[in-house]
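Note that one protein chain is taken out, while the other chains of the complex remain in position.
Just so it is clear, A, B and C label the chains in written order, and each chain counts residues from 1 on its own.
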Amino acid sequence: MSVTYIDAIREAQEHLLRDDPRVFLYGQDIAAFGGAFKATKGLSEMFPGRVIDAPISEDAMAGMAIGAALEGMRPIVEMQFADFSSIAFNQIVNHAATHFYRTGMPVPITMRLPSGGTAGSGPFHSQSMETIYAHYPGVVVVTPATVADAYSMLIESVKLDDPVIYCEHKFLYRWLKAQSFKGDGLPIGQARITRMGRHATVVTYSAMVHEAVRAAERLQQESGWEIEVVDLRSVKPLDIDTVLASVARTGRLLALGEAFPWGGVTAEVVARVVADGFHLLEAPPMRLNARDTPVPYHPKLWAAHRPTPESICDSLRKLLSY
Amino acid sequence: MSVTYIDAIREAQEHLLRDDPRVFLYGQDIAAFGGAFKATKGLSEMFPGRVIDAPISEDAMAGMAIGAALEGMRPIVEMQFADFSSIAFNQIVNHAATHFYRTGMPVPITMRLPSGGTAGSGPFHSQSMETIYAHYPGVVVVTPATVADAYSMLIESVKLDDPVIYCEHKFLYRWLKAQSFKGDGLPIGQARITRMGRHATVVTYSAMVHEAVRAAERLQQESGWEIEVVDLRSVKPLDIDTVLASVARTGRLLALGEAFPWGGVTAEVVARVVADGFHLLEAPPMRLNARDTPVPYHPKLWAAHRPTPESICDSLRKLLSY
Amino acid sequence: MTENEGSNNQKSGADYVRAMFAAMITARVLENKLSSLYKAGKIVGGVYLGKGQEAVSAALGAALIPGKDIFAPLIRDQAGRTAFGEPLIDCARAYLGSALGPMRGRDGNIHRGRPLEGMLAMISHLGSAVSVVAGALFAKRLKGELLGCVGATCVGDGATSTGAFHEGLNLAAVEKLPLIVIIADNQFAYSTPTSSQYACHDLVDRAKGYGVAGHSVDGTDFLACAAVIGDAVKRARDGDGPQLIVAKLLRLSGHGEHDDGSYVPAEIKQSHYGRDCLDVAEMQLLEYGILTKEVIASMREIAATDVQAAVAQAQQEPTPDPYQEVWHAWSTERFYSENS
Partner (left out) sequence: MTENEGSNNQKSGADYVRAMFAAMITARVLENKLSSLYKAGKIVGGVYLGKGQEAVSAALGAALIPGKDIFAPLIRDQAGRTAFGEPLIDCARAYLGSALGPMRGRDGNIHRGRPLEGMLAMISHLGSAVSVVAGALFAKRLKGELLGCVGATCVGDGATSTGAFHEGLNLAAVEKLPLIVIIADNQFAYSTPTSSQYACHDLVDRAKGYGVAGHSVDGTDFLACAAVIGDAVKRARDGDGPQLIVAKLLRLSGHGEHDDGSYVPAEIKQSHYGRDCLDVAEMQLLEYGILTKEVIASMREIAATDVQAAVAQAQQEPTPDPYQEVWHAWSTERFYSENS
């Protein structure tokens, strides 16, 4: 029997509700309905009063979580889509994120952001907002790419004393399967070598890890290139040591992401690698991101807006031929 | 007689109101009171009905500007502080910024964001938010550093058909003086070599241009180093050609900014320079940003939170000694 | 005053309800078609229907003057769009993924609009349109073109919980703009009952707190919708400032076609508000002798033909081609080298 990425998110929440009386869930349509993506299915019946439907008030939802956290609770807030967290932006970056620095009292909230593109979802149900939150001091931004990480990192997020933006990729929800939720126990803040290689390093996170692996397999078959794939797992903190160690082995870097191209994770990765590992590089580090437009609605446009195994292979071929 | 940076902003608005009937100003306390920083002083008397006090509703202020722009107007919205634009974030990045791509109809609004740190202003009256807006497709983000640019770029912002985030630095308001508003006529999208040099390039923008020039002068006096300073002027679009040309001359790059360190302008600059100008570099490109905490309230902490001529000199010495 | 000013260009009573009813029939036929296309896997993205809300929506759309007024339809406003004059092909193209039409595949379904013609293209974030419509009206005032114009938008019970709704309505009230906001209180926001959305007795109780006129209407009662909504639009047009209308009704479909709405209790479905406003409309129109059975039958036929034609046309049209697509979010061409 196999389990999916969304199962992992649901199971982790069940586990947390069972083991930790401080945990409660708050979000739109998450109680009896079980959430727009069924990430909380059955939980309101199992844990009466601890899985609560919120009004359509993202600012207040985040604010209420902050207040509850200050009273010792560990709220998990589900945004119906990451895109709607734009309404909670102020509470997250100005209230939750500054609180420990200002007062010495941390704000342990976990914001679940169903992120990333899926076919036919369009500009307002497809966004990847990790960059926006990671720019602000005080938040932890995690981006699980595997079933096991989805499970363990959600549990770890809730245990952390700092506010966590948990970016779960909608594309992986039902598509990504595993035999169990058990993983390798890596903590938040540590990247993983998902695939070993010798000729170039792709540093990426979330759903793009799988596209990178596909591209790597294709290049291996086609031309014998061995591409290493590093899964950042959390983009803030960002484990630059693992990245540097990989670049030291391969000499070549492609930073890959599904978000908009200006700034963001790929820019941060490249800027840090060249700062500390300039001498390791045998070719100019490259970036591949989505295009610089809103995420298109039509699946055909969408598929050409985000990086794909084809476009990743193209970039890698350029990188390898330098 | 000399004029200041804030004079330039006021004059540009007077000019626009006089010359273009489509222009109106909207913001908190900007009518009779003339604005928290007096950027609209006297304008409501000169242009009755076209300088309007807004309620404390940043989301609706941005929304109202969008609607007015769709009706052919050219609104300029003053946020009382850039930090409060977090409430207008959704309307800016999701409504204004996506509209042209989605419908083919542009949304010519100008959002004035009094930005950056000043002593004793603390975490919520000091932020530099250019990175947040520049990450999203569809917005233009300008960051004038001189009196003449403050003037000409505000006029140009209003003439552009795209939504513009006009980041005006509060520290420069009254401190920065010039003989007139007249400048060199560079358009938005083109960077400027503020100071010529041969040994290293500092790429920066807004108030940090002046700190960079100070650092450059100090290094010249102390040790004869000639530091080139590039003022980006707009961070999106970002004139990488001018930056690359400078790096081609100097071989060394320091990307400098006052914003939070993760992601952002300095990461974008470094990532683009290494992508296209890797071979030009004689040393690893460096970055210098504010520290990764909220902006501290106390002036002593604040002065150590942001880059200063001292810390810029330190970075440059490291860069030059590589 | 030009002939387009003042409220005299409001349709006469009978014309108004006929226009409403025609739009309602067309919308229903179109939505039934969309629903079957969805089930057949022919739709790009999700499908969101306005079944049961046609009377409210059409009463608004038919009271507005295309080319003059501003209309920001929301998720359940097919009838209002049609009444306002949106061509059926816009809808068909958006749902079927045609590369033609105003959104060209860049955005879809209910997000379509014709902003140049006063019909705004909604973003998903609920409540966001309220201030935008207010801004358009504000601009008309500055241009000296406001006289006799109105702007309107619809929101659901759920959207009233957004800060954007509050800020936008308050701003319109402060500026005394001719803004009509209809709250279609259909008892649910997706699956969430109104008890988790608001605690007041009736959302119309909010009107006084904003200093705007408040109106209540039974959203299943066709003629009541015509009377109350038509009147509110007239008042706004005549200078009475913002109008808040709360229509009580029930969504007769799931939240979207992916949702069977099984969380709606049977008692509610069988209650007064569970009745179909189209049935009520037909009954009332016949009773008052405004239309005959024959006319109604032919209206249905016309609707079916029109819908069929629009769908057939959209299905034949090219889908967007990513290699032809111009990937620019800016309109300023001299910035284009930036993304290349």
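Some notes on this structure:
By definition in this document, contacts are C-beta pairs under 8 Å (C-beta built on N, C-alpha and C of every residue); 3 or more make two chains touch, one makes a residue touch a chain.
Being a predicted model, the structure only gives us computed values, none of them experimental.
Although one chain is omitted from the display, it touches the following shown chains in the full assembly: A, B, C.
Only one of B:Gln13, B:Asn94, B:Ser121 or B:Ser234 touches the absent chain when the whole complex is considered: B:Ser121.
Listed residues A:Phe81, A:Phe100 or A:Phe171: the one in touch with the omitted chain is A:Phe100. Note on the undisplayed chain: of the listed residues C:Lys51, C:His166 or C:His328, the one touching it is C:His166. Residue-level contact of chain A with the missing chain is found at 24, 49-50, 54-55, 57-73, 75, 90-91, 94-95, 97-106, 137-138, 140, 160-162, 187, 189, 236-238. Remark: the residues of chain C touching the chain excluded from display are 161-167, 170-171, 173-174, 176, 195-201, 203, 205-212, 241. Interface with the hidden chain, as seen from chain B, comprises residues 28-29, 32-33, 36, 53-57, 59, 81, 83-84, 86-87, 120-125, 261, 291-294, 296-301, 303-305.
Quick note on the criterion: only the chains that are shown with their structure count from here on.
Taken as a contact graph, with one node per protein chain and an edge wherever two chains touch, the assembly is complete, since every chain touches every other chain.
Rotation angle, chain A onto chain B, C-alpha superposition: 180 degrees, expressed as a multiple of 5. Centroid distances built from C-alpha atoms place C farthest away from chain B.
Residue positions 87, 90, 94, 97-98, 101-102, 137-138, 236, 238 of chain B each touch two or more of the other chains.
Each of residues 103, 106-107, 111, 123-125, 163-164, 328-329 in chain C touches at least two other chains.
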